[in-house]
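Yeah, one chain of the complex is gone here, protein chain that is, but the others are all in their spots.
This part shows chain A:
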Amino acid sequence: MSVLARLVRDGVRVGGSVEVTAEALRATGPRRELASSRVALVLRDPVDVVRAVCALDGQVPAMLILSGATGAEAVSTLMRQAGCEALLTDREDLLARPGARRLEEALTPGRQAGAVATAWLMTTSGTTGLPKIVPHDLASLARTVKRRPAPGGAVWGLLYDPSRFAGMQVVLQALIGGDRLVVADPRLPFGEQVATLAAAGVTHLSMTPTLWRRLLMAPGRDALPLRQVTLGGEVADQPLLSALAAAYPRARISHIYASTEAGVGFSVTDGLAGFPEGYLDRAPDGVRLRLIDGMLWLKAPGAARGGPNLDMDEDGFVRTGDRLEVAAGRARFLGRDSGLINVGGAKVHPERVEAVLTAVPGVVMAKVTGRRSPMAGALVAAEVQLAPGLDPALARRTILDACRAHLEREAVPAILRFVDGFETNAAGKLVRTAQVEA
């Protein structure tokens, strides 16, 4: 694998107009003072993310690619963990820090031939709690990129955050595969973003099931000339897959199972939820699967990639944390073993929400579970036991205010119920009946 800049075959468009040309992407590098730095990226503009990774790959030892929405504290902690000294950002609250600068102050036209093997440090899409750093390189991220343009020419729309694994896959497919990449302005209302992509003739689109449901509610949806519909980041359910097949009869519909931890996944294209049982013997794309006590283990092709947070067996299979059920020739996802709640692609740890709830004065005990939602996959539901004599209406307000102050929006309980008590087990722990996550 060469460096990204040498592989770029097309630029980036915002709506119908070219924002950055392929030549500009190929010919931009970091300023000299940055060249030996480990660099963190916290960029809200998706075009800037593309600009930055093209300029830095092959030039710096490591890029820590964070979502533009990452909280300020998490940015500090993750930069420390990754040993980053430089920060490129468009966030005013971060620019005051030592080592922080805007992208345009960090890049310069003309680049040295880059020979550095740059580490691409991606993060898991956890919203509550600190995201985990997952080390990649360009080769591992671009493994599934098709090197030939799709027949008839593909126009990829980007509605994902490119700092996320799935978003970066779209970016790399377009840049390296020679397809066109169209970015919608993330500041526009969703309906207008869809209209922008339709006007630009987007044929290929990859999003979470939650965003696909939202797209289906957009009046402009029929104007999208889609030939490829890709779903990832959450479990795709059958009603949604069927609705997409009806809305886009000319499109191939793929849902992707990917494990950020293992850095790989595979896609299913038969329009049915789950995947064929036969994949447990032979999965696509060289991936190998194992089902042990209802838990999916996955092995990436090639050398095993160890990591500090990975649970890997001696054969190189990584424990995914995803529970499976096999029935009638089909494997279906049941949810996470940890009780992790997937709210529209954002992963919420119930324990963290419980910790915030029980820190509120007057709360005796709290239990947080996932509640199935046909719209967002799952929502956070909380049961709370109050100290005697408290006014429930007032307590509700206090509790929700505390949650909003300390938790990301997806983690704030959407359903809050007051209960008289909880079942605890022999060890005095809460009985957390595993509920379906998606």
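Quick note on the criterion: contacts are C-beta pairs under 8 Å (C-beta built on N, C-alpha and C of every residue); 3 or more make two chains touch, one makes a residue touch a chain; residues count from 1.
Here, contacts and distances are computed from a predicted model.
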Hidden chain of the complex, named as in its UniProt record, picked from "ABC transporter ATP-binding protein", "hydrogenase (acceptor)", "Acyl carrier protein" or "FMN reductase": "Acyl carrier protein"
Touch with the omitted chain, as defined above, among A:S242, A:S338 or A:T358: A:S242
Which residue of A:R13, A:R38, A:R51 or A:R214 touches the chain not shown here: A:R214
Residues of chain A (touch criterion as defined above) contacting the omitted chain: 189-191, 210-211, 213-214, 216-219, 239-240, 242-243, 343-344, 371-376, 379, 400, 409-410, 414-415
